[in-house]
Structures are given as structure tokens and as C-alpha cells.
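Here it is, the structure in full.
Missing here: one protein chain of the complex. Every other protein chain is in place.
The first chain written gets the first letter, and so on, giving A, B, C, D, E, F, G, H and I; residue counts start at 1 in each chain.
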Amino acid sequence: MSTRPTRTLEPVPNPHPDREYEVEIECPEFTALCPVTGQPDFATITFKYIPGPYIVELKSLKLYLWSFRDEGHFHEDVTNAILKDFVDFIKPRKLQVTGKFNVRGGIYTTVRAEYEEGQ
Amino acid sequence: MSTRPTRTLEPVPNPHPDREYEVEIECPEFTALCPVTGQPDFATITFKYIPGPYIVELKSLKLYLWSFRDEGHFHEDVTNAILKDFVDFIKPRKLQVTGKFNVRGGIYTTVRAEYEEGQ
Amino acid sequence: MSTRPTRTLEPVPNPHPDREYEVEIECPEFTALCPVTGQPDFATITFKYIPGPYIVELKSLKLYLWSFRDEGHFHEDVTNAILKDFVDFIKPRKLQVTGKFNVRGGIYTTVRAEYEEGQ
Amino acid sequence: MSTRPTRTLEPVPNPHPDREYEVEIECPEFTALCPVTGQPDFATITFKYIPGPYIVELKSLKLYLWSFRDEGHFHEDVTNAILKDFVDFIKPRKLQVTGKFNVRGGIYTTVRAEYEEGQ
Amino acid sequence: MSTRPTRTLEPVPNPHPDREYEVEIECPEFTALCPVTGQPDFATITFKYIPGPYIVELKSLKLYLWSFRDEGHFHEDVTNAILKDFVDFIKPRKLQVTGKFNVRGGIYTTVRAEYEEGQ
Amino acid sequence: MSTRPTRTLEPVPNPHPDREYEVEIECPEFTALCPVTGQPDFATITFKYIPGPYIVELKSLKLYLWSFRDEGHFHEDVTNAILKDFVDFIKPRKLQVTGKFNVRGGIYTTVRAEYEEGQ
Amino acid sequence: MSTRPTRTLEPVPNPHPDREYEVEIECPEFTALCPVTGQPDFATITFKYIPGPYIVELKSLKLYLWSFRDEGHFHEDVTNAILKDFVDFIKPRKLQVTGKFNVRGGIYTTVRAEYEEGQ
Amino acid sequence: MSTRPTRTLEPVPNPHPDREYEVEIECPEFTALCPVTGQPDFATITFKYIPGPYIVELKSLKLYLWSFRDEGHFHEDVTNAILKDFVDFIKPRKLQVTGKFNVRGGIYTTVRAEYEEGQ
Amino acid sequence: MSTRPTRTLEPVPNPHPDREYEVEIECPEFTALCPVTGQPDFATITFKYIPGPYIVELKSLKLYLWSFRDEGHFHEDVTNAILKDFVDFIKPRKLQVTGKFNVRGGIYTTVRAEYEEGQ
Partner (left out) sequence: MSTRPTRTLEPVPNPHPDREYEVEIECPEFTALCPVTGQPDFATITFKYIPGPYIVELKSLKLYLWSFRDEGHFHEDVTNAILKDFVDFIKPRKLQVTGKFNVRGGIYTTVRAEYEEGQ
């Protein structure tokens, strides 16, 4: 598992905490390094969540994703790590994180991890 | 939560109140202001509902959506506020409102809220 | 509810009445008038049904849809009216009628009505 | 119902009869005649099946579909007839046959029939 | 059933074995020979799996798929054989392998096989 | 050549008569009748013109196109007739009219006519 | 060169013989036989022409294309033969015929032949 | 011609004034009001230019386009007015401005104006 | 430049040698090896030619392209080599060969070479 530097995601109070609704956030500009070759990797990271007490502040999300730019990460690991951070900071009722990585060696990889409160 | 000015949606009697059917209305020309920067935001608002006693009059819906043009609204909040107004005025059996907002800072946000009579 | 003129849909015997199968018929050339402004409206009408004793004769369906050309109809009403006629004449086990109307005032409307025998 | 000439589909032993798997075969080059006007009709025929003891030999399937070229067939009937032949010769556990016919008189027709072993 | 040469897929430890997540790997560059005519066949092979103790190392997967290049294989058989190998080496909780083969004789064939641990 | 009823297109003064610029107007809701069978025909009519002293008023263009609704017209003829009317009323420097007609009998027809001032 | 049976295309008087305009006719339902294997071939035949004294009557064009259904034709030859027939019967000022044939053996073939009056 | 308020576009020195190169800027979020009905209009404004001594500063372009938000403008006029402003402030060697307006009354309008230095 | 093994393309007499017409042949199933790494490369090879005395026999073209399967070739070189062979065997009046290679290292490469008789 990758060593994770200190990152933060800023929670803001959910304006409609009484209602179950879904927020989907697509970020096509994720880039990190391949931990084996050091070469840049590119991905689209998508969050789909049902807010609990908080929603995520978008600028902090942008900064959060940029913080991976110079680090080495494996596809399967980084997608799960992002899921964990989002759960820790934003405490959603439900969350799905998808990492759709650019083709490498003629192969396209997508990783999809899910969290549900109380499971 | 945003302060909501007085807006109205005009209900017209449902011509087939005995039958459960679905109406989907897509409005790609929604615009409001960002409450933080004051800059224009753009979105497609989609309504999907099963009418109860009323259906929505389309011209009043158009005017309703225009009334947001010069106001500041957060994505998550305004989508839920529109849902509430539609429920108050049109009293549908079931309703889903989706706000698909234009990219900002390389990030695409979609908010989807739902209502069901008696829940 | 609109006053419906006398229209007919010609039933032909179902060649495989012992089997549940689905027929989907898409008609992108439906046009009627707006009952308020008198201006032409355009729609794609789609039928999806499981035949009972009959299937619909296609030429009679074409003539049936043409018969709306010079009449005023509201979107929600006409879609339900077409459903009723199809049920009366063809007696399907199950039927879904969808009317996807062309954009008006920047708004796209779709109406979807369903029928199931014995419900 | 159309009179069916003698046609055959060649079964070959299923190489993995112990496992439920799905085979989908799309044939966009089906043509027959309209039984009313004698004019050519065109369709894409798609088979989706879970093999039982056999899988279908593709060359025999091609010849089978060509054998309709000079015959008159109604859309609903021919799709069900093809389903029956496939069941008789290949004995699948489950089968769906879809006939998607080219537009005629501004109308697109699709027929979908299904078979399940033991039902 | 085809005679399978000795092939390997390299397992690497799953970095998040405590969590059910999905990995999808699409490989559009699969080629083998037709066992009847000796002519090249082309396919896109897609793996969708929930990892158990291991995830698959991508370079070994690429080499694995290349090893079919000079061998004759039937569509239905090779898709199931690849499923078996993946299960043997990577021991996933759940796996779906899809082989989408290029058109031959005007016919498109797709084979989809599934595995679930403990079934 | 079809007998043309009295139709009008309203010219409004070109706000920038000193400059050559292009206006393209696409009207996907044109319908007339087939002069042989009396059945409805549907087309998209597109105008591409360089204004001279006038530009066309859009509401009058809409009414102009609706006036064909109950008349019989051949594809080649009506496209040229529309070109002539536009030239008579709006006096463009250059004009291209395209009529893209819906499929009939498995055949798609497009007619494209052009005018240039002084030729 | 193939032996050509007697076929006809019906010319009708050009309603606007004084003007150069273009007619494009797309026919996606052409089928003939492969002269080597006897197997059906499928193509989309497109005509693009500037009419001279005549335009082509569409029903006769449909019948003309059907007349190839049971004959063997090579791609390059049949496209040129169709061009010659069209020139003989319709006497266009300019003509382009394109035959876009369905994939065979993993290969897609398109043939494009042109005629210009007086060349 | 519309009365134009005082607007500015900020020129920045062209970093490669010795070379002819092209810059294309697409702005899908333009909105103004209809000068007749007061209803919002929406358009995509695209600039394609060969810089002379300056290039346009993007933030000032964004503010420039926002300044139309509460004003009434005709399609043909506003596109030419934007062209003039760009020429006045940025002094390009060549410029094309395209306004692609959203559908109104079933009609799509696009206006394209051009400027070339010394003409 | 690569050492070229003995390959052949079979010419057949042009059935319409008196007329300039174009033949386009798209072959999406080309594969060779990378001369540096030995790994498979994939490409779509497209021929666009105006026949002289001959046209190419399609089966021989398929075999010709297969003959590269086990050889190492650079993108720029192999595209030009194929052009030369086609000119030598088929003697076209004009020829364009395009090799569109699959992505490698995040980079897509296309090579386009042309020949014209007498230049």
C-alpha cells in the first residue's frame, strides 16, 4: 500500500441533510507517476456520493487531486486510497470512486471502489 | 441554505389522473451566479415526474427557471430548492430533479434529488 | 381531455399467440398542432408491446398517426389518448407509448404511458 | 404463419457444457421479401443464447439466413420462426432472437422473442 | 477443447484485500488463428473482476494474451479457457471474461463467460 | 413546376450592410404532402446566405415554411421554389438552400440549389 | 465486364432546367451476389448529380437497383455499370456514383466513379 | 444597430509576432436577451484569429462576454459588434467570429463574420 | 530500410480502363512486430487508388498483409514499403497508403504516403 502524505478535503455543511440526494463529480485531469517506471499516468477520477453531514468543497477537492502529481501510485491502490480519504473527511452515507486510467501497453484499466455507511 | 424569493409554478389539471405515467422535461438553458465569485454558472435542469392532480404549465416553468438568472446559488442547494418548489406547486406522486452543471476548474458536477409522495 | 375523432387501428391475428414476445415500433414523423398557439408540433411516437390476440397492421398505424395532423393536442394528453386507442383496438398484454416532442422555448418534453392487461 | 421450407442449422458439441456462458451473434445482412408487395425487406438478426449440449456452427447459420432471401415473410412471424428453428436444432438453455427491420413508410419495427428451457 | 500450452499470469498481493472493489481491464489487441482456415482472428478481450488475495500484474497479462498469437482457437472455447486460467492464477472472488470478435462472413460474435467463487 | 400560392418573407434592414458575413438557418420541421400519394413528407430545410440590403425576419420564415404543410410538392421542385422566394424577398448577395428529405422506400434524397447575385 | 440485362431508369422532365442544382440520393439497401462464390454482397449506392433535361423518377430507381439482386457482380465493375446506365437514361450534366460495400474477409471496399458532360 | 456600452478587451504582447499562427477560442457560455421579447438567448461564440502585435488576455475576454448578459441583442448584429470590438482592441491580422445560437421556434441560427487586415 | 521478403499482389485486368475512378480499401486487421522490442503492433492500412491497367485482387491483398505478421517493421518504413509493392504489382495511376497505428506510450502515429504516375 502506498505511503500517504498528509492531504485534506474540506467539508462544508450539507444544506439539505434531511434528504437523500446524489452528487456526482467527474475530474478528468488526474495525473500521478507510475511507481515502477516513474512515467506519468493519467486518469479520470469520478466520485458519486450521497452526502451525510457534509458536502465536499470543490476547490479543496481540486487541490487534493493535484497533490498526487509527483508521487508514484498503483491504479488499484490509489483508487482505494482516495475512497478512504473521502470517507474520512466528508463522511458520506454512500460513495463510489472510479479511476479510469489511460491506455498503457494496449491495455485500458478501470478501478471502481465503493463504501456504504454502517457496512 | 439560499434565501428563496417568491417564485411560482402554474399547475394545470392532469388530463389523465387515473393513470400513472411519466413526464420528462429537459431545460438546457439554466443560468445563475456563483455565490462566491459572482461569475455566471450554467446547467441543464431535468425534471422526471409522475403527475398527481396536476401537470406543470411549460411557460410558467420557463419563467420560473429564468428567475434564478441574477441570483447566487450553490449547486447542491439550488437543485434541492427547485425540487421543493416543484413539489409544493405541482404535488407530483414522484419526482426526480437533476442539475448537470458546466465544468468549473476542470471539474464537472451533477446533483440528483428525488421525492416520493408519502415518504 | 381532448375530444377524439373516430380513428381506427386495424388488428391482424397474432401469428404466435402462444408465445410472449415484444414488438417495438418507432414513428419519427408525428405532427399535430399546439392547441394554444395553433403552431405545428413534432414528435417521435414509440410503441413497445407484447401482443395478445392481435398485432397491429402497420399501414393502418401510419394512417392513424396522420389523422392527428390538423388537430390541436397537448403533449401529456395525446400520448395517453394514443395508448387508449391502441389498447381498445389491438388488446395487447402489455404496452408502453412514448411521445418525445421537439424542443419548444428551450424545453424538451417526453411523455411515457403504460398499460398492463388485468391491472 | 409462413410455410417453412426445410432448413438446417448445424450443431457442434459445446466445448464447455459444464458452464453457463452467453454467446451473442449479430447478423446485419438478413434480407427477405415483403409477402404483400414482393419488395425486399432488410434486417439485422441478433441471437443471444446460453448453450446447452451444442453451439451453432457459424457457416451453417450464414447459409440458414441466406435461405430466406427469396421468400415472403412478415416481421413478427419470421422472427418467431427463426427462434423455433434455433431451439429445434441447437437446443439452447436460453435464447433471445431480435429482428431489427429497416424503416418502411417512415416506421421502424423491432421484434424480440425469447425461449427458456423448461418453460 | 483446445490443448493449452503452459501459460502464466503473475499474481501480486491485493493492496486492499478487506474491501470488495472491481477492476475492469480491456485489451483490444488480441489475435489468434482460425483453427479451420488458419487465418488470423482479432478480438477485444475484457476482464471484469473482484480481486481476492491477488490482483493481476498487467505486463504478465499482456504477455499471456500474446502467447495465443500463433495458435488456432475457436471463439467459444478460447474465451472459456482464458477465464479458467485467470481463475487458476489470480483466484478472484468474481470474474467476467468477454471476447468480442471481429466480423467474419458478415457475422459478429461475442462470448461472455462468468465465474463466482464458491459456485 | 408547382403552382405557388402567395407567400411572403419579411425583409428587415441589414444592420451591417458594409460587411460580407454569412447567416446559416436550419429548419428541421418542414413538412408538405407527396403530390402523387398525398402522404406527408418531412425535411430539414437549411438556408446559408450572405445578406445584401436585408436579413430575413425569423418569425416570417417560420410562417413561410408552415404554409407548405397542406400542399403537394416534389423534392427537386420545392427546394428550387424556396430559393426563388428567398431571392425575391430578401435579395441576398449569395444563397444556398438545402432540402434533406426523410427516407422513402429505403431511399434518402437531398436537393441543394444555389444563387449568386449577378450570375 | 459483366453482361448487363435490359434495365431502365425513368427520366422525368427537370422542373428547373435553367438552374444548376445538385441532387443526392442514398440507397443503403443494394444487394447482389459475389460472382466467384455466389454469396450475397451488400452495399450502399449513392448518386450525386446535377440534372440536365431530366431528373430520375425514384420508384424506377428502386426497381432498377432491385434488378441486381440475383446476379453476380464485381464491386469495381458494377459501380461503373450503374454510372453508365444513369448517364444513358437520365443524361445528367455531372454525376458521381459511390458503392460502399460491406466488409468481406476483414476488408472494406468503396468504389467511386464520376462522369461530366462533354469530357 | 445596437447601442454598445463601453467594453474592453485587454491586449497582451504577441510572444511570437514574427510568425503567422492561428488561435481558436470557443466560448459556449454566451447569453444575452432577445431585444423583442426580453427572453434569454444562448450561444456559443468562437473566435479564430491570426495575431498581429497582440493576443487577447483570456480573463478579459470572459468578462467582455459576460457584459452582454443583461442587454438585448439581435443575432446578426451582436456577432458583427463582437468582431468590431475584437479588431479595435486586439488588432489581429485576420479574424473570424462565429455565433451559434440555441434553437428558437424550431429554428437554429448561426452567424459568421470575418475581418482581414488591409481589406 | 527493412529487408523485404518476396511478397506478391495479384493484378486483375481493370474492367473499365477508359475511365478514371477511385477505389478505397480499408484493412483494420494489420499486425506486425516492433523491430526494437519484438512486441506486436497493430494498424489500419488504407489504400486509395485510381486504377491503371489493373485492379488488385482482394484475396491476394489479404494474404499480402498477413505476411507481415511475424516480421519487425518501423511505422514510417512499412507504410512506404507497402506503397512501393502496390505500385510495382498493380501499376495504379495514383495511390495513397495510410497506416494508422494503435497508441503506444500514450502516442498515436499515422503515416500517409502518396504516388502519382509520371512524377
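Basically, contacts are C-beta pairs under 8 Å (C-beta built on N, C-alpha and C of every residue); 3 or more make two chains touch, one makes a residue touch a chain.
Since the structure is predicted, the reported quantities are computational estimates derived from the model, not experimental observations.
Counted over the whole complex, the shown chains touched by the missing one are A, B, H, I. Set against the missing chain, the residues A:Pro17, A:Pro40 or A:Pro53 yield one that touches it, A:Pro40.
Among I:Gly38, I:Gly105 or I:Gly118, only I:Gly105 touches the chain left out of the display. By the touch criterion stated above, the residues of subunit A touching the omitted chain are 28-29, 31, 39-40, 42, 66, 69-70, 102. Touching residues on subunit H toward the chain that is not drawn are 14-16, 19-29, 51, 55, 58-59, 61-62.
Residues of subunit B in touch with the missing chain: 42, 102-104, 106.
One rule holds for everything that comes next: only the chains that are shown with their structure count from here on.
Legend: contact pairs of A-B compared by residue number with F-H, E-G or E-I; the interface matching in over half of them is F-H.
The two copies, subunit E and subunit I, are related by a rotation of 180°, based on C-alpha atoms and rounded to the nearest 5. Looking at E-G and D-E, the interface holding more C-beta pairs in contact is that of D-E.
Here the CA centre of subunit A is 57 Å from the CA centre of subunit G.
Inter-chain spacing, taken between the CA centroids of subunit D and subunit F, is 46 Å.
Between the CA-based centres of subunit B and subunit H the separation comes to 31 Å, rounded to the whole angstrom.
Residue positions 42, 102, 104, 106 of subunit H are each in touch with at least two other chains.
Shown are all chain pairs that touch, namely A-B, A-E, A-I, B-C, B-H, C-D, C-F, C-H, D-E, D-F, D-G, E-G, E-I, F-G, F-H, G-I.
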